[in-house]
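A single protein chain has been removed from this complex, and every other one stays in its place.
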Amino acid sequence: MRNPQLNQDGELQHLLSTEGLPARIMRDILDKAATFLDGSDQPEIRKVPLLHGKSVFNIFFENSTRTRTTFEIAAKRLSADVVNLNIGSSSTSKGETLLDTVDNLCAMHADMFVVRHSQSGAAHLIARHVAPEIHVINAGDGRHAHPTQALLDMFTIRHYKKEFHNLRVAIVGDVLHSRVARSQIHALTTLGVPEVRVIAPKTLLPTMVENLGVHVYHDMAKGLRDVDVILMLRLQNERMQGALLPSAQEYFKHYGLTEEKLSYAKPDAIVMHPGPMNRGVEIDSAVADGPNSVILSQVTFGIAVRMAVMSTLAGGR
Amino acid sequence: MRNPQLNQDGELQHLLSTEGLPARIMRDILDKAATFLDGSDQPEIRKVPLLHGKSVFNIFFENSTRTRTTFEIAAKRLSADVVNLNIGSSSTSKGETLLDTVDNLCAMHADMFVVRHSQSGAAHLIARHVAPEIHVINAGDGRHAHPTQALLDMFTIRHYKKEFHNLRVAIVGDVLHSRVARSQIHALTTLGVPEVRVIAPKTLLPTMVENLGVHVYHDMAKGLRDVDVILMLRLQNERMQGALLPSAQEYFKHYGLTEEKLSYAKPDAIVMHPGPMNRGVEIDSAVADGPNSVILSQVTFGIAVRMAVMSTLAGGR
Partner (left out) sequence: MRNPQLNQDGELQHLLSTEGLPARIMRDILDKAATFLDGSDQPEIRKVPLLHGKSVFNIFFENSTRTRTTFEIAAKRLSADVVNLNIGSSSTSKGETLLDTVDNLCAMHADMFVVRHSQSGAAHLIARHVAPEIHVINAGDGRHAHPTQALLDMFTIRHYKKEFHNLRVAIVGDVLHSRVARSQIHALTTLGVPEVRVIAPKTLLPTMVENLGVHVYHDMAKGLRDVDVILMLRLQNERMQGALLPSAQEYFKHYGLTEEKLSYAKPDAIVMHPGPMNRGVEIDSAVADGPNSVILSQVTFGIAVRMAVMSTLAGGR
């Protein structure tokens, strides 16, 4: 079966997952993002006409103001016409099927869909369905994938660490429910990171997670030892009570990233988080705001990476 | 009384209804839409500066993501500044009157209002109230009218059938509650269609519907016989239980468009639907996705028709 993300010339057709995404395409996106980053703090050159006249539809079946905003800003800086659709309150509630909604938007001559959906596989389903001139970007589907987040994380790592082949990277937290973690693991291994660790209580790890090529730790002291990069995961509020976790306080005690636990890592280790942060739950404020944190750089880089993905899909630059 | 849709030179001032809209103006809009359609699949020429600097306000007192999106896309491809106002959650809930809200938006130097309202006559009321340099487009008012839907339907019919004067057209379904049906009937008769039929159970037909110049059928086999065009109507969910209809299943059995019922029509009959579709209620998937269906073309044509209406009102091209 052909890779659903590539066209027959091997070029990026959709961005659905970092799983199966060739390293050369990831590197091209990171390189292109660097060129957008150069101008991003200067309004005079920040805006480029690469997507002028094109229509980007942000189709959010699951609410996320932050992610929607990053795509909206990226598309507008590329001069696209952007339409935001909050589908929760829309046609699907009128009994229309997902694919009928998509067909309708295609018929409006959309050029690109940015899709967020609570069900794993939704973006793939849409990508298989649309005409070849339409490009789909997965902005998060269920527990499955969030590839632009992973790519901006890779950009951040490369920015601070230059190379991937000599790194030890730890992913900490609720891997079980995290599309971010899955996408990070695939991206890190594809780009040649030799040692990827996951650190979590057993209840927050998928079964057979080792098959993804990661080393499993249940203890922060051991798991963080000598790592170069710490990727914190957000703990969803809804997990904090119930069967999986005793309490937020208990979680913080064992897995919250404090300065003390950070000291196990290399002194120049960088700390990342996809946001929004739960301060005092998965991360202590002293670390979030401390010298090792690159959390806000991730946000800045995220705009450049999303511009790079969109312009790659549109065939520009 | 002067036609409220025309200025004193007989030009289109507002688009409120297809009732009383002169045939020459309908034809001009369809002709202009054809020029927009030509470029619509090419982003390079899709965007035109006809409304550059103008402000289009989408004022939706009744939620409709789909219709709002089509107008938003049309206005942006004309280079207008577009502002979406979901008034349900806004000033009217603060006790302001409809006309005060409108006065305020006028004072912001709006150039065009696209109005959707649950009450019949709302767009007319607004049109009578605004200054002469402001244009109002009715995007659906109560059970009364939805003229851009009817015009895109006329465009679709002309696209596939070339002429109106030799057609037999059937409108099927809940005519009683349908602003779409009313607008279609007025447009079809104005453009010279010699035979317009409505097919529905008695409970879903307005009294005296024959006075609109249509032939009434209660049976699909007879009503669809030898028609060229089938205009399906959406069955509102809220009608499906209660006094008017026994059940969705029962409705589908008698009035749902299946391949079997479609076979009564001419072999090259086109099937249309304003969307969103209830598959298995008013239309069978085999027909919706079949060779006679032009439902998605309607959507594409709808953008071009709305661009044509807006640029006609703005005096362009």
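We just call them A and B in the order they show up, numbering each chain from 1.
Definition applied: a residue touches a chain if its C-beta (ideal position, glycine included) is under 8 Å from a C-beta of that chain, and two chains touch if they have at least 3 such contacts.
The model shown is predicted, which means the values in this text are computed figures rather than measured ones.
The hidden chain makes contact, of the residues B:11, B:41, B:100 or B:226, with B:100.
Of B:19, B:72 or B:111, it is B:111 that touches the chain left out of the display.
Checked against the full complex, the candidates B:81, B:195 or B:289 give a single residue touching the omitted chain, namely B:81. Along chain A, the points of touch with the absent chain fall at residues 40-41, 43-47, 63, 65-66, 69-70, 72-73, 76-77, 237, 275-279, 281, 296-300, 302-303. Taking the complete complex into account, residues 51-55, 81, 83, 85-87, 89-91, 94-97, 100-101, 103-109, 111, 133 of chain B touch the chain not shown.
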